[in-house]
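Omission of a single protein chain aside, the complex is shown with its protein chains in their original locations.
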Amino acid sequence: MARDIGVALIGQRFMGRAHANAYLKVVPFFDPPLKPVLRVACGRDREALADFARRFGFPEYTTDWREAVAREEVGLVDICAPNDLHAEIAVATAEAGKAVFCEKPLARYLAEARAMLQAVERAGVPHMVCFNYRFFPAIRLARELIREGALGEVRQFRAIYLQDWLVDPSFPRTWRMVRARAGSGALGDTAVHIVDLARFLVGEITEVVGMLATFVRERPLPDGSGMGEVDVDDAAAFLARFENGATGVFETTRMAAGRKNFMHLEVNGAEGSLFWNAEDPNVLWFHSERDPAATRGFRRIVVTEPGHPYAGNWWPPGHMLGYEHSFVHAVYELLSALAEGRNPEPSFRDGVAAQAVLEAVLVSVEERRWVAVDEVRGG
Amino acid sequence: MARDIGVALIGQRFMGRAHANAYLKVVPFFDPPLKPVLRVACGRDREALADFARRFGFPEYTTDWREAVAREEVGLVDICAPNDLHAEIAVATAEAGKAVFCEKPLARYLAEARAMLQAVERAGVPHMVCFNYRFFPAIRLARELIREGALGEVRQFRAIYLQDWLVDPSFPRTWRMVRARAGSGALGDTAVHIVDLARFLVGEITEVVGMLATFVRERPLPDGSGMGEVDVDDAAAFLARFENGATGVFETTRMAAGRKNFMHLEVNGAEGSLFWNAEDPNVLWFHSERDPAATRGFRRIVVTEPGHPYAGNWWPPGHMLGYEHSFVHAVYELLSALAEGRNPEPSFRDGVAAQAVLEAVLVSVEERRWVAVDEVRGG
Amino acid sequence: MARDIGVALIGQRFMGRAHANAYLKVVPFFDPPLKPVLRVACGRDREALADFARRFGFPEYTTDWREAVAREEVGLVDICAPNDLHAEIAVATAEAGKAVFCEKPLARYLAEARAMLQAVERAGVPHMVCFNYRFFPAIRLARELIREGALGEVRQFRAIYLQDWLVDPSFPRTWRMVRARAGSGALGDTAVHIVDLARFLVGEITEVVGMLATFVRERPLPDGSGMGEVDVDDAAAFLARFENGATGVFETTRMAAGRKNFMHLEVNGAEGSLFWNAEDPNVLWFHSERDPAATRGFRRIVVTEPGHPYAGNWWPPGHMLGYEHSFVHAVYELLSALAEGRNPEPSFRDGVAAQAVLEAVLVSVEERRWVAVDEVRGG
Partner (left out) sequence: MARDIGVALIGQRFMGRAHANAYLKVVPFFDPPLKPVLRVACGRDREALADFARRFGFPEYTTDWREAVAREEVGLVDICAPNDLHAEIAVATAEAGKAVFCEKPLARYLAEARAMLQAVERAGVPHMVCFNYRFFPAIRLARELIREGALGEVRQFRAIYLQDWLVDPSFPRTWRMVRARAGSGALGDTAVHIVDLARFLVGEITEVVGMLATFVRERPLPDGSGMGEVDVDDAAAFLARFENGATGVFETTRMAAGRKNFMHLEVNGAEGSLFWNAEDPNVLWFHSERDPAATRGFRRIVVTEPGHPYAGNWWPPGHMLGYEHSFVHAVYELLSALAEGRNPEPSFRDGVAAQAVLEAVLVSVEERRWVAVDEVRGG
């Protein structure tokens, strides 16, 4: 018999909409063992919130997240608020004994992320961080191939994540460009995704050396009251070593004119390679040294076959999935884990691990040297 | 104040799911002036139907489509049943004075399509045929560019639509491979999409000459009772002339090993060209002779900017949409038209027009000559 | 001990330069058993010819092709002159008992092509037509794969060959736009290449139905003396059946804005597919149904490995070859055949066969019906 769980969703913009959509779609397409029921939406702009709640079918809404967390009918708190609220909400949720699903980056700083992990573990509540890129079918297939040894020993990982929404110097200074609120810029916002995918596909990162850049140091304030300082990075890059000896090269930017959501990653192993691009998300490219020499080449695998991860729940082969489907898959895994009494993955531990890498990059930038992740983790 | 309309959805497989999903998503993302309310689901397999209804939130279901059409709370009948049922259901819906939204192809044969058009016009009910490809943002943008003269005089159109689901000879003989039920094979199933897009982008087709092929003439019956004849085409191709003097080359097949849903179309004009591929659906390629010679080239337009058709209702730039979004847009246009008392587009007139082209192809194949579309249309 | 053969090259423009270059390069890179020695260059514009001869190292040049053919030191006559001269020169060469290498299309009309074949066979001289696209390594590999059954039964062939050099209406009316000199337009100039490749990869074509279009009917005369009529096709398309039951769809145009030398061909068989594009000439795409389902996809084969056709004679893997290399390979095959006393391939028989297909298309256009190639061939 199907059970359900009440959801409080905190945040109503980009991520709020992506998560709300995922709860709506997971039922018809995945029939999860635990059904999410949208109970209350939470945000700051009351008027917009009323509209959001009406559209997505939340029976209630509130501008007070504490109230939302506290509601009896809420069993799962989904945090899509700005980064500076993650910790406070997550801790409160844990203390309320409820499951917590938090957008990335888990927190602004490693210490904050750790406090969150401590809180959920102390409280014994289920916790998950929304590294949605793990849930693209092609990424899932990539991981399966690596796990089963299709690439042999993994030796090199490279990933770039390029956007261009800050190329326009008149784009306003939102909270994402304020260190006190966001923690960092592109590093925490987009690099964190490729750090998580690196961990997911290759393993732990042990040391890094990085570089940050801010190309536009002042932007108009959103309220039109003048200019405000940008004190976070527009772009970030770093070199890395993995525990297994592999090398990693990472770069992200919000200033690559013409690149919209261009995440491109490649893994090279002793017996094969694969690469993937988020702007062509249904396709995984796979090269195997075991193919006959004359016809060896990267295979363009359209990851929409019935046997491919998640794909069989959607449409026939070649009928492409989009960005939002990754969230549906994430929510499905979350609900499945909750139903089975397991903690979902990626958990806050993964959130902390990714944050530790970012923190090591920040230290490395400040001290202009390689930094072991253990140094910052205190491991 | 928002009004709503009750929907009866007939069909629960591929198209039934695509349409049900569209009704669920159109509200949060497009806030249409008329809200669709899923009232009753209809299908043949009662057990599967119960599951379908439950997942998508239909309060009722029935295996009797007449009952579904007749229900008082139903104002819109959405036909996703096999082709041989389109006419009967559409006519009954029209006679019941309700709006009708019908999957493509409108009918098996031109005569049937015409009878449907006559019925809806006689009854004065709104009617729409679901040529969903019209509603991809990139196709919409293509049409805008052509309309505003960005290509100059349009001279050449070419489209291929390649799938491979029949390459496997053990794939069963479903109703789609039986002429009496489907009308034709790839021609009516997939060529009809590129015929509609040709009409949408370029204009009316005046004459055609075609060729059909069936490569596997016998397949296992779905019930395991032996082999059954395939009496429709696995593949179809035809040459065409448009009213405006342009040439057209069309090809479709279910036998192109490795091609999953590979619809590729290109338009060449006197001052520019554009092309699009359904396996990379967010991208429109546009070449303009008006660009400076040294930097002229096809532009890869990622059609996800706020100003692009439909795109602003979804995610930030570069966060890709998938196949299913085209149905959401179609349903949004349907509901908007109903709310405003207009007949939606594409209407049954478009369904008939596309069907006339297919019929001319069939005659052309039989008589091994060019056939004017007016010949079969009796125009 | 290496022997050599004296070459008379007739024509000094695009093809003249491509052939001259091929003779220069074949020696260092292929060390053919018979060495070509450039003896005499022939063309109409004496001043340009002197320059051409000097640059490519011809010790002599003449504006009289008969003189060139007659020279004692000439053993091979290479015809790169306009189409209306092919027959006359080829027949004279045959009568002089010399080997003849002729650019495509073999002739303006089928009758002319046949006369040429008759002449070379009567005289017993070696003959080859320069269908250079056969000699791209990727095409060679494609043929090998088809021959060894990698695609299973071949069922469908499609090819487009798009250029845009006539989009500009002020482009002058050269001999290529005059039927009396060229025979036809895009049909004989570019479609002939894809007809030959279809024969090379799939087999004989038995019947066709086609369409021609001329979009710009008047162009400036090259000498500035006014406007001249264009009485050939700017674009051509046709459907075809092959002897083995496969279908074919062909299209070519000189009016596809933005397409420079865009030849794209695809072959679908019962167990695999392949495609190739002349704008990315080193890459062959190959899909096999025999690959495991989860990792099946078109392989991007970079055809530059030592074991690939011709590739080992050039550079290390991934160091790309260009258009001109196909001519070097063609000349290498020509010289190898001459050295071994075989007739080279493709021979004038292939030229005639391709011409018969074009002729059937022309009849089909005139009579608006399917035409068997045997009808025009009188076979």
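Details
Here the chain labels run A, B and C in written order, and each chain numbers its own residues starting at 1.
Just so we're on the same page, contacts are C-beta pairs under 8 Å (C-beta built on N, C-alpha and C of every residue); 3 or more make two chains touch, one makes a residue touch a chain.
These numbers come from a predicted model, not from an experiment.
When you scan A:Ala50, A:Ala70, A:Ala96 or A:Ala213 for touch with the missing chain, the hit is A:Ala213.
If you put the hidden chain back, the residue from A:Asn268, A:Asn282, A:Thr304 or A:Gln355 that touches it is A:Asn268.
Summary of contacts with the chain left out: across A:Ala92, A:Ala115 or A:Val167, the touching residue is A:Val167. Although one chain is not drawn, the whole complex shows that of A:Asp78, A:Glu112, A:Asp189 or A:Glu251 it is A:Glu251 that touches it.
Although one chain is not shown, part of chain C still touches it, namely residues 14, 17-18, 20-21, 24-25, 27-29, 31, 51, 55-57, 163, 165, 259-262, 278-282, 302, 304, 314-325.
Across the interface with the omitted chain, chain A contributes residues 151, 155-156, 158, 160, 162, 167-169, 209-211, 213, 215, 235, 237-239, 241, 247, 249, 251, 253, 255-259, 266, 268-273, 287, 289, 296-298, 368-370.
Touch with the hidden chain on the side of chain B covers residues 141, 144-145, 150, 286, 288, 291, 293-302, 305, 307-308.
The definition used in the following text is that only the chains that are shown with their structure count from here on.
Central chain assignment: B. Criterion: smallest distance from chain C-alpha mean to the mean of all protein C-alpha atoms. Measuring from the averaged C-alpha position of chain A to that of chain C gives a distance of 54 Å. The mean-CA centres of chain A and chain B are about 35 angstrom from one another, to the nearest whole unit.
Here the CA centre of chain B is 41 Å from the CA centre of chain C.
Counting partner chains per residue, chain A shows two or more touched chains at residues 302.
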